[in-house]
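Yeah, one chain of the complex is gone here, protein chain that is, but the others are all in their spots.
The block that comes next holds chain A.
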Amino acid sequence: MAPTKTIKNKHAANKSGIKGSKDAERSRNDGVLKSKGKPKSKTHTLVTANKGRPNIQELIARKQKKKKYSEKELAGMIPELNMITPVGVTKPKGKKKGKVFVDDKESMATILAIVQAEKEGQIESKMIKARQMEEIREARRAEADKKEAERKARLEETKDSLRKKRKRSKSQGGKGDDDDSRDVKEFSSAGTKAVKSKKKKSVSFAAPE
């Protein structure tokens, strides 16, 4: 009867449910201590009687006694999980928790100097870039102006040459000029498709029987 009782009590005694916890440890010890003077000492007397056979409690204790690994050992044994840990989650060990405030004059001045130097550099480079771009634009504009002037000059030249031609033809007798005006009149009266309209199309129908 007694041994079975102790086995049943194994769970009852370990109230915390955690192996090796303080609570569990105490309860195990309690059983041994209480066994001295109290009526529960039945188990103790039984244990002493069965000295030759291995005690069940000892077996359980041996079973429960497992090797405890330190964190360092575990880190070496267990492979690391291939997980993504966000940057904010992993906090460096041994570092002080919380924010680091900047309130003293020196650190504020250093931050300010760094920021100002950075900004000045940025603005300077921006201005240099803008100036270069402006120069390029100016050059392009000058080139475009030059081309435009050239084109205009050429146009004027051709105009002048045409005018000179007309004057020359007029001075010769004005015959060519008349021809030109007649052609224009013809075109304006008949249109450009007048040649096609000369041939009249006719449609014939079969006579009814």
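Of note:
Note that contacts are C-beta pairs under 8 Å (C-beta built on N, C-alpha and C of every residue); 3 or more make two chains touch, one makes a residue touch a chain; residues count from 1.
Just so we're on the same page, contacts and distances are computed from a predicted model.
Chosen from "Ras-related protein Rab-33", "60S ribosome subunit biogenesis protein NIP7", "Trafficking protein particle complex subunit 2" or "small monomeric GTPase", the protein name that UniProt gives for the omitted chain reads "60S ribosome subunit biogenesis protein NIP7".
The hidden chain makes contact, of the residues A:126, A:154 or A:167, with A:126. Those residues of chain A that touch the chain absent from the view are 99-103, 105, 107-109, 111-112, 114-116, 118-119, 123, 126-127, 130, 134.
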